[in-house]
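Removed from the display is one protein chain of the complex; every other protein chain stays in position.
The chains carry the letters A and B, assigned in the order they are written, with residues numbered from 1 in each.
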Amino acid sequence: MNSILAMPVVFPLFTGIIMLFFWKHRQIQRIINFLGSTATLALAIYLTWYIKTSGIQCLYIGAWKAPFGIIFTADLLTMTMILVSGIIGFATSIYSLGTMDETREHFGYYPLLQIMIMGINGSFMTGDLFNMFVWFEVLLISSFSLVALGGERSQLEGAIKYVILNLLSSSLFVVGVGILYGITGGLNMADLARKIPMLPNQGIVNVMAMFFLISFGIKAAIFPLFFWLPASYHTPPAAVSAIFAGMLTKVGVYALFRVFTLIFVTNVAFTHTIIIIIAMLTMLSGVLGAASQMEFRRILSFHIISQIGYMILGLGLMTPLGIAGGVFYIFHHIIVKTNLFFVSGVVNELKGTYLLKKLGGVLKLYPLLGLLFLIPALSLGGVPPLSGFWAKYTVAVAAVEKGEYLALAVSLFVGLLTLFSMIKIWNEVFWKEQKAEFAAEQQALRQLPKFKIAMMFVPIILLAAITLFIGLNPEPFLDYANEAAQQLLNPSIYINAVLGGAQ
Amino acid sequence: MRSIILRTMTMYLLPLLLIFSVFLLFRGHNHPGGGFVGGLVASAAYSLYLLGFGIDKVRSIFRIQPIKVLAFGLFLAASSTVFPIFFGKPLMTGVWYEHKLPIVGSLGTPTVFDTGVYFTVLGVTLNIIFTLFEDKE
Partner (left out) sequence: MEFVLAIIVGILATSAFYLMLRRSLVKVILGMVFLGNAVNLTIFSVARVTKGYAAFIPENASTLEGVYADPLPQALILTAIVIGFGTQAFAIALFRKAFQKVGDDDLDKMNSTDIMCNEDIPGDK
């Protein structure tokens, strides 16, 4: 049987549970967490290879047949996300060893982290709309706790906005699911995809599509709905905000990709045009927001928003190349963005602040860190030959093919401004001479122990190496993304794999 | 709150309620009841005792940290979902022991799952109550 499909959920769950037995034993939890995330990563790699070779696989949970029971389905898009969540989970586990403070570790940081990864993996794996809501809640409630863990004022203030808006989004999601069930009588995504084109009343399908666009849009932080993100993502410790920046909004993006390639494809002219417009506005507002910020992580937070725009643009184009570009973009972006947050955390460890005006001269202190910042930063800006270049290039070519020249212009302009922001950080943090008044108060600050430095640099180097590898050798990744796009654009493959002969 | 009536009553109620909670747990397969209600009744028993005798006395009869109980319950529940894999069945399929047992009734992975829920609920509730009372005292 395909029970292995459930393992990306089961592994983090058991890691989390076993850690609960060692409540308040910091060292043991750290070891278990490391082992658990290594196992999850190994599993994700194996599973990706397995799905790549054997096509879409399903697991009928509890042996209930397809449209009735809950299923786990894995296609190439799912596996992209599982693989990258494995990588990020692994990197964050190591990074936490170096940067997480004792209080947070005492109050269950590691179990929360693992349960959040379980929720993330579950929402990627599931093939049932209501089940996706449940997984969303699993990951949300652990992410709520992770944001607020530590209880500093800024954290709590950020957490309030994060909690309220995400609960609103969940409510909209549930209403959408309920109404969809009311009009089709199904919750299984493949079943919905089969039934929706046959509905006599297509007007309500459009309404539902907008419901899901708004609800996932809040989670993905698209144009008018992103305000919670820059208010909360820069408040928790670096390790937490890194995994949030990498994975959480991308869960929303994944959900958008899933429903708008599988379920709501009956009126592409309407829905996907809206998505393209939103994508352009998202890119612009994100990057302009970033240009005016003077805090390391807040700049990066705004850039998450602008980058989401590119992914959504790929989805909105709805061509093979566009979707492929979107998938490739997600993969590249998660790794790069997490890495940038890691770097910001190291700078904070060295200097004790994230404010650009107080920072400076890090290049002299740690030349290696400067290089490690430049790789993801330039990649984010889309400088060849790094991974971001290929991602942006694919999306841009797709836009030209579709004749969306405005979107092309916006995406190139935003790329330029992204580079501007990255150069700004580079100038302010690494290059400029630090002002004497701030240098003095930081002089006494920590001589970092060797272990800590190693634990911080290993994941950064690892992720930078992946970025470089994708950049210098993009062919297999693009092929993979193309294959994933083929699957997404032919929903019949997915539907057949899930429902089998039940049609 | 430490009235003599409450104290005397809880002395007798604690074991009774605990037995009742186990009864509810195993009854739950085909009738109203189950791990959730059972766990709530068990934690209600301890809460009553706490009201009568105070937090230290409860700690002396409930020596395990509630969070360990919670972890144990989660572990049981999670294991019962994985268990069917070893029989070549998909995750969460019910696997049953064919003979009936005394007290427990029919034994299978759903029973184990329910037991897990019982301990999880007990652990969570006691954890909350203990924390609240320690906060107060």
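As a working rule, contacts are C-beta pairs under 8 Å (C-beta built on N, C-alpha and C of every residue); 3 or more make two chains touch, one makes a residue touch a chain.
All figures in this text were calculated on a predicted structure; none of them were measured in a lab.
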Among shown chains, those touching the left-out chain: A
Per the touch definition above, residue among A:178, A:197 or A:500 touching the missing chain: A:178
Residue among A:140, A:205 or A:414 touching the omitted chain: A:140
Selected residue (touches chain absent from view) among A:268, A:288 or A:355: A:355
Subunit A, residues in touch with the chain not shown (by the definition above): 130, 133-134, 137, 140-141, 144-145, 148, 151-154, 156-161, 163-164, 167-168, 170-171, 174-175, 177-179, 181-183, 187, 227, 230-232, 234-235, 292-295, 298, 353-355, 357
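Note that only the chains that are shown with their structure count from here on.
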Inter-centroid spacing, subunit B versus subunit A (mean Cα positions, whole Å): 38
Subunit B residues touching subunit A - in the complex, by the definition given at the top: 65, 67-68, 70-72, 74-75, 78, 81-82, 85, 88-94
Subunit B-facing residues of subunit A, complex: 1-3, 6, 10, 13-14, 17-18, 20-21, 23, 59-63
